[in-house]
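Every protein chain except one is present and positioned as in the full complex.
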Amino acid sequence: MDDSTIGSRMFKLAEELFPVCRSITGDGTRDTLKRFQKEVPEITIHEVPCGTKVFDWVIPKEWKIEEAYIENSAGQRIIDFEENNLHVVGYSTPIDEIMPLKELDKHLYSLPEHPDWIPYVTSYYKERWGFCMSHKQRLALKEDQYHAVIKSKLFQGSLTYAELLIPGKTEKEIFLSTYVCHPSMANNELSGPVVQLELAKWLLQNKDRKYSYRLIWIPETIGSITYLSKNLAHMKKNIIAGYNITCVGDDRAVSYVSSRMKHTLADIAAKNVLHFMAPDYIEYDFLHRGSDERQYNAPGVDLPVCSICRSKYHEYPEYHTSADNMSLISPAGLEKAYDIYREIINSLEYNAKYKINCYCEPQLGPRGLYPTESFNRSSMAVQDMMNFIAYADGTLDLFEISKIINVPVNDLHHIAVKLKEAGLFSEVE
Amino acid sequence: MDDSTIGSRMFKLAEELFPVCRSITGDGTRDTLKRFQKEVPEITIHEVPCGTKVFDWVIPKEWKIEEAYIENSAGQRIIDFEENNLHVVGYSTPIDEIMPLKELDKHLYSLPEHPDWIPYVTSYYKERWGFCMSHKQRLALKEDQYHAVIKSKLFQGSLTYAELLIPGKTEKEIFLSTYVCHPSMANNELSGPVVQLELAKWLLQNKDRKYSYRLIWIPETIGSITYLSKNLAHMKKNIIAGYNITCVGDDRAVSYVSSRMKHTLADIAAKNVLHFMAPDYIEYDFLHRGSDERQYNAPGVDLPVCSICRSKYHEYPEYHTSADNMSLISPAGLEKAYDIYREIINSLEYNAKYKINCYCEPQLGPRGLYPTESFNRSSMAVQDMMNFIAYADGTLDLFEISKIINVPVNDLHHIAVKLKEAGLFSEVE
Partner (left out) sequence: MDDSTIGSRMFKLAEELFPVCRSITGDGTRDTLKRFQKEVPEITIHEVPCGTKVFDWVIPKEWKIEEAYIENSAGQRIIDFEENNLHVVGYSTPIDEIMPLKELDKHLYSLPEHPDWIPYVTSYYKERWGFCMSHKQRLALKEDQYHAVIKSKLFQGSLTYAELLIPGKTEKEIFLSTYVCHPSMANNELSGPVVQLELAKWLLQNKDRKYSYRLIWIPETIGSITYLSKNLAHMKKNIIAGYNITCVGDDRAVSYVSSRMKHTLADIAAKNVLHFMAPDYIEYDFLHRGSDERQYNAPGVDLPVCSICRSKYHEYPEYHTSADNMSLISPAGLEKAYDIYREIINSLEYNAKYKINCYCEPQLGPRGLYPTESFNRSSMAVQDMMNFIAYADGTLDLFEISKIINVPVNDLHHIAVKLKEAGLFSEVE
């Protein structure tokens, strides 16, 4: 694979990390975060002890798994954690028992509607054990004595997450969050962490940012709750827009999940950019939320956080199965998501209010900004500029003007720079 | 007819009262109200003397009619008030004269577009006399000398109305109004009074009401004006929602007539309940008003009153004719209207604002409120509860949350009770 594009770089890192067995705690997640830190040394990794009270929750025990398999009476391993880490229910307690099929079956999970796929199942908050397999394989199981082995343990370790803070000219922050807690799945979830990692690199390269940036890689739900429990006051004070980056790897759709409030700056910027970059995007109401925006938007938390996905969690058939693998995502899929988020960040950085410095339309001709000869519709050439001027009353920001005159914020920014140079525009506030 | 259902009970009472000749004053109306009082002794009956000034109006004379008929020269009664009280124009002055067809015809009313039906005609505020008949019969009238007899009188009696006040925990009131002033017609009007009577019984049985209730049975227009002229200040202070109950007997449609302000609590509750119980309901703007909501919504009166009908006055062909008879309405038609109004009252009683007591989503599992094992979309089972929690910010009431998450207020109430018991919800205010 070509390594020269951002898309292929992201894909390659996802490929490397795909086999790792991640969960909401444990070494799989820890190692993944350390790999990111190798790419971006500014990232810091935090450990929060198990048992810590975080709002209404308590951080559960850390889970460690060495091996897991089922053997039939002939000693053949019919499924093995080594082959696919989805075979074991996440957070399974240890087991080492021989039992008849009837007993084993109570601990098996499969998908009748997708008989070739292994489902992804977890049981974080109730201790149990189980195995997942394709429905085809399950149906083929014969009456037999099976040896079920899970060499795991639950212990007082810690929950791990990574954080990157990039200071800007103001304390106001843009917030990016993605989660690292799923085993071998690609769109949900490796796509999110690798896209956010590339955004981190790009942000670090650009020293001239207006806003500060807060990027976190956390386990889903318990991780965002943990992070909020430590940073809520600061986040409520400073965050002007945030995005939960998840399911950004395939190339079938572009989706937007609104914040609870629907019209926050995060939503405005997201919809504005999508209107130009992915006009056919699918809009999901907050009722279709399902990831960490649930916590960021909770009553009392009230952060302006929405989400842009490619094919959104819950909405594609391979979701939470073994079919959500590396063949589902692509460099192009990842890169388009990356480009959209970058454009959103640029739009937020560029957003401002401008006021024209004279009454009536200015005379653009002598300033070299207007064709001097009126021939039918020649004025169309500078239409965007004239429309911008017509609305530059100091009360409308670039997102509002963009919506009215249908010109991207990025283009408006460049027109504004020209008009400021010509002495015709002033920035307001 | 089966007497065991509320619908059949209402139908039976309407059947009993159908033959009575009601008008805006007089014994027909008085007797009807007394019959209701027999069912619900808490009802009080009021008499207001004729000539009383009520806002811009004066209560007209009381009308009494003994008999009325037209005889041809052969002495045959061609129409007779005894057979159908619609044959006489309401408030007809007395007459006892022999006249040729040409003269009589000036006093006849019929419906060419419905040749078999007798129209319903009144002349309350200008003294005149007249007879109504089917157009078929009118066309068959021959040249002859006709004897027109109406033994009626207009005298200084009184206007009669009934009132039921049910105190609640607060002085804030829910207001129900229906009218009793039409002779033998069923959808418009006996349906309204009998449905309201059953609602009265149901309200009296439930001692634990938050709101006080004000129910009135009045003659239309002059009755509501009279009632308002005596109670306006109190009503403006206390009524939070009111409904004019009319045309609630047939089973062809469910209709809603908005208040003038369109978005009062009465409208919100009505539309919320109809969305779930009668999603195909017809919505009529206040421009299609035509009953006592005209007075309740008048400028300066400004009460939050709207209306839910089955087939609405003016909108069904039998309206104000002899075809609006007992065969037009049904126990099922009446009972559905009763059920809708009862659900509206329950929703108003249940409506409240709730606030979640913790930051982020609460941990429902240990409280037995959430499935502990995550397997694909298992979270769908508690979706309504999770959605409710996501919007329980203390600013939205149950009607608003119901609209956002598409769950009936009644269901939300039961979820809120559970979450209050679990210590997770507090009621606000």
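To keep things simple, chains are lettered A and B as they appear, and every chain counts its residues starting from 1.
Throughout what follows, a residue touches a chain if its C-beta (ideal position, glycine included) is under 8 Å from a C-beta of that chain, and two chains touch if they have at least 3 such contacts.
This one's a predicted model, so the numbers in the text were calculated from it and none came from an experiment.
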Option from A:Q137, A:N346 or A:N387 whose C-beta touches the chain left out: A:N387
From B:L204, B:L232, B:A253 or B:I404, residue that would touch the chain that is not displayed: B:L232
Of B:S212, B:N272, B:Q295 or B:S402, the residue in touch with the unshown chain: B:Q295
Hidden-chain contact residue, picked from the options B:W57, B:W202 or B:F276: B:W57
Absent-chain interface as seen on chain B, which is shown: 55-58, 109, 111, 119, 121-126, 128, 221, 224-225, 228-229, 232, 260, 286-287, 289-290, 294-295, 297-302, 314, 320
Residues from chain A at the interface with the omitted partner, ascending: 355-356, 358-363, 365-366, 372-377, 379, 387, 389-394, 404-405
